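Take this structure first; my questions come after.
Our next item is chain A:
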Amino acid sequence: MKKFVWFVLTLALVLSACGAPAAEAPAAEAPAATEAPAVEAPAATEAPTEAPAPAEPFRVAVVMPSAINDLAFGQSMYDALVRIQEEMGAENFEFVYSEGMFVVDDAAAAIRDYATQGFDLVIAHGSQYGSSLQEIAPDFPETSFAWGTTVDTFGQPNIFAYEAASHEGGYVNGVLAAKLTKSKVIGVVGPIETGDAKLYIDGFKAGVAATDPDVKVNVNYIGSFSDVALASEAATTHISAGADVLTGSAQMVVGAIGKAEEANALWFGTQSNQASLAPKIVVASQVYHWEVILKEIIGLVQDGVLGGQSFTANLENGGQVIEFNPDYALPEDVRAVADETVKGIVDGTVTITLP
Partner candidate 1 sequence: MSESDKLPSGRTRIESLEMRGITKRFPGVLASDHVDFDVRSGEVHALLGENGAGKSTLMKILYGLYHPDEGEILINGKAVRISSPTDSINLGIGMIHQHFMLVQTLTVAENVALGLPSSRGLLTDLDRVSKRIVELADIYGLRIDPSAYIWQLSVGQQQRVEIIKALYRGAALLILDEPTAVLTPQEVDELFVIMKQMVKDGHGLVFISHKLHEVVEISHRVSVLRDGRMIGTRPTSEVTKQDLANWMVGREVGFIPDRGQAQRGEPRLQVKNVFCGSDRGTPGLRGVSLEVCSGEILGIAGVSGNGQRELAETIAGLRKVTGGQVLLEGQDVTNLPPAELTERMLSYIPEERMRDGMIKEFTVAENMVLREHHKAPYSRYGFLNLGEISRHSDELIKRFRVKTPSRDTRAKNLSGGNIQKIVLAREIFRTPRVIIAAQPTRGLDIGATEYVREQLLEQRRKGTAVLLISEDLDEILALSDRIAVLYEGQVMDIVNREDATPEKLGLLMAGVHPERQAG
Partner candidate 2 sequence: MISDLFSVTVLIGILASGIRLSTPYLYAAIGETFGQKSGVLNLGVEGQMLLGAFAAFYVAMTTGSLWLGLLTAMVVGALMGLAMAYVTVNLHAQQGISGIGFYLFGLGMSDLLFQKLLGTVETVQGFPKIYIPVLSDIPGFGEIFFSQNILVYGAYLLVPLAWFVLNKTTLGLKIRAVGENPDAADSLGVSVARTRYFTIILGGILSGVAGASMSIALLNVFQQNMTSGLGFIAVALVYFGAWRPIGVLGGALLFSLINSLQLWIQVLSVPIPSDLAVMMPYVVTILVLVATVSKVRAPSALSKPFERGD
């Protein structure tokens, strides 16, 4: 029976620390295990029969570890695709998705399926899918693949890489936070100290330090992308330690936002607009607009370039946007500082020094 205890403890460890240190993206915590791959095509799929000489629609498939409505990483991609569809029209742009693919093998199978079905672009929206993609892509030289977040295309002619300069938005949030804190203590709830989350948090710290070196930033990595309970206790801990402004990255922060709201502390979001969760306290969210990059990629694919380039979503190209919460009354002068910082980052007058 002893053996069994180890088994359970190990299982518990694996499950709770799920995502593995390599997971750059908020790893996969919503594995719709029984129904995956949950493929849906929200777009009108019936061909517009009456339209004169319709061009073939551009077809995109995306595979992601978390859910399309996680208010974080997964949602940022889904929203981007919806926006592209609105822009290009349902007759010209179709997309399908598989969410909850936290098991890399399942994701690999889905990626291969989509490539076989002749999609124009297959997006592997999770850094953990890299090695699978490296194996699959050469088998489908006619298909274009995109992989994020990373800058590595494996030197293959049909893989695009994309990433987000999340430290830029983090920096802006940090500047704002430093301006707004009264207690001079700020709390950060992070998942695992790696990848996109670390980049955001390091940028945030740099922003605070550049604005007011007296402000203390306490960072708490809880070791999980999914442990809502621990994230919420981490927020409570920050508040007990005197923090009156908080931020955090990855989808388990929904627990933390609730605690911030209870304590009337301010919150800065990232990856997706989190204002809906706590309209009174969310000041601003750094939001990814992957469509900026995706449109570029789509253009290249239509011109016959299937990969080999990497892209970064940043403030300059609009791949990243600071979205302010209209329900929060941000003082004019602070808002002005924010806008100035964004401008400075774009034109290069503000440089971000990461630790």
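To be clear about the criterion, a contact is a pair of C-beta atoms (placed from the backbone, for glycine too) under 8 Å apart; a residue touches a chain by one contact, two chains touch by 3 or more; residues count from 1.
How these were chosen: all candidates are chains of the complex that A comes from, given by their letters.
Just so you know, these numbers come straight off a predicted model, no measurement behind them.
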Of the candidates 1 or 2, the one touching chain A in this complex is 2
Which chain A residues qualify as touching candidate 2 in the complex?
1, 4-5, 8-9, 11-18, 21, 29-35, 66-67, 69-71, 100, 187, 190, 192-193, 218-224, 226-230, 232-234, 236-238, 240-241, 251-252, 254-255, 258, 261, 276-278
